[in-house]
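Here the complex is missing one protein chain, while the rest keep their positions.
For reference, chains read A and B in written order, and residue numbers begin at 1 within each chain.
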Amino acid sequence: MDSTTFFANLAAPGFDQLFVTLKALLVSAFPEVIQPLVSIVLSISAIIAVFGLLFAITTVVERKGLGRIQNRPGPNRVGLPWFHVGPLSHLNGFGQWLADGIKTLIKEDIVPRSADKVIHFLAPLSLVVPVLLAFSVLPFGRNMTPIELDAGLLFFFAVGAGTELSVFMAGWSSRNKYSLLGAMRALAQMLSYEIPLILSALTAVMLVGTLSLNDIVVAQEAKPGQWLANWHVFTPWGFAGFILFLIAATAESNRSPFDIPEGESEIIAGYYIEYSGFKFAIFFLGEYFGLFAMSGLAITLFLGGWTAPIAFLSFIPSWMWFFGKLFALIALFIWLRGTLPRVRMDQLMNFAWKFMLPLALINLVNVAVWHYTGGGMVSWVVCTLIIGIPYLLLGRTLFAGQKLGPRTYRYAS
Amino acid sequence: MDAIFAIIAALTVVSAAGAMFLRNLVHCALCLAVTFGGLALLYLKLGAQFVGFAQVLVYVGAVAILILFAILLTRSGQDDGHNLLSNKWWLGAGVAGAVFVTLAMCVQGSFVTGNRIPAAADPSVKAIGTALMSNYVLPLEVIALLLTAALIGAVIIAQKEKETGK
Partner (left out) sequence: MNELNGYLLLSALLFAIGLAGALTRRNAIIVLIGIELMLNAANLNFIAFWRYGPNPEALTGVMFAIFSIAIAAAEAAVGLALIIAIHRHFKTTDVGRVDRMKG
């Protein structure tokens, strides 16, 4: 593109299309025949670079955040290189990801003698590759979806299903009883929570009428003349669906409070006991990438993707909104991890099948009622009752038979 | 014949052969998952996007894991002392070979495969949804009943029998 359109796009609503124009500029510098290839390679490198950096920052922020929740400082020794400008700017602790990265790279890679070598090698790969594929359909900003697919949501869930095989491969190939047990539990948990995940995602699809993720985001933008955007989370069925989706996403990524498969005090490290060094780092990376992908999907379906909540604020670029919401959701997950205790395996399965599945099905009916009664005051009251009454009834009756003692609180002095 | 089809077809056939004739059961099941993936790639090449993604979601994500669970629950991977193939295995192999030769002769000699190739249709998900709800709504409801019956039946069959205290 020529320089006038380039600068016009650059100045267009506040750097919104900055990355799109940069990429178009870079692609046009190559000959015609390999331009599609160059375009895809640029998208892939951008995704890996951005989310790799986000992964590194998240590990440090999580350890420091968990530390503060548990009344301790967290890592505060390793600082960033070249950052010692004055007495207060050491930023100690924020270089921990560099130290951890170097440590995992130089650790010895131990493979058990009786392990199944081919499957043991392929398991970490088959975790990371599907998760990276899942990033390619998320809309990161206006016109910034790496691959625009008509059936984008179906593609996302299909490659999510590919990660379950890797859990089994890791657990079985290690020839370790605890490893296999952890893998079976993790698989049962992932399969059970996949159903409420997909059902709660279907409510947004039913209302908008398309599986394409970019169209779902565009449908949540504020119409001209409205001051508040049409985010799905601002409706009763959307709020319930968002909460259900977040709980199911926490269980799908094996994060606390659903981290029985990798609970350190229970089963050591679950299905990746026998992995060390770089392969362990790849598993760790794959889990966090899965968390980012699920958060990205929650933002797209319920929180309005790259749209601003109030129409006045749309001068802030769209990709900045998306990543801001992503940071907020990651902070929410870290907060959940530090606050809630681990759930037992049978409690976990009961919760999925007897509580979340009926609520997700009732939510589907809810969104249909919302659509057919317009969207005004009456719809609000009716839909809140439709989802609220079963929630209260199920909550009271399912967990009624448990005898719980009085709570005691102990604080660190 | 273009190269991409040849590569995907070779991958699919090799992993299918591995799925049928490897000694270790878990390797068989994982080769089967690779075969399903290869078939999904072929569906994508033929332009059926929805079927390709549904194939990965249902077959790789559910059926392959179901087979792996069954292998683990029956511990079949551990009694490998016996023969791999049954007695008179040459009879089964002969029948399969005859079937392939018959089908190949039909395909080569048919007039259908020489017809003009129409333009590629690009079915949107909306078109598939509309077709499911208008022309194919009866099979859809019957499939719903079938899946419910299969679900309940599988749970009942695989349950441990309750002791009847005789």
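Operating definition for what follows: a contact is a pair of C-beta atoms (placed from the backbone, for glycine too) under 8 Å apart; a residue touches a chain by one contact, two chains touch by 3 or more.
Computed from a predicted structure; not experimentally measured.
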### Query
Which shown chains does the chain we cannot see touch?
B
### Task
Provide the residue numbers of chain B that touch the chain removed from this figure.
1, 5, 9, 12-13, 16-17, 19-21, 25, 28-29, 32, 35-36, 39, 42-43, 46-48, 50-51, 54-55, 58-59, 62-63, 66-67, 69-71, 73-74, 76, 79, 82-87, 89, 91-93, 95-97, 99-100, 103-104, 107-108, 112-115, 117-118, 120-121, 123, 127-128, 131-132, 135-136, 139, 143, 146-147, 150-151, 153-155, 157-158, 160
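Everything that follows uses one rule, which is that only the chains that are shown with their structure count from here on.
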### Query
What whole-number Å value describes the gap between the mean CA coordinates of chain A and chain B?
31
### Contacting residues of chain B [partner chain A, same complex]
26-27, 30, 33, 49-50, 53-54, 56-57, 60-62, 64-65, 68-69, 72, 124-126
#### Entry: Sites on chain A touched by chain B in the complex
119, 149-151, 154-155, 157-162, 164-165, 168-169, 172, 180, 184, 187, 191, 209-211
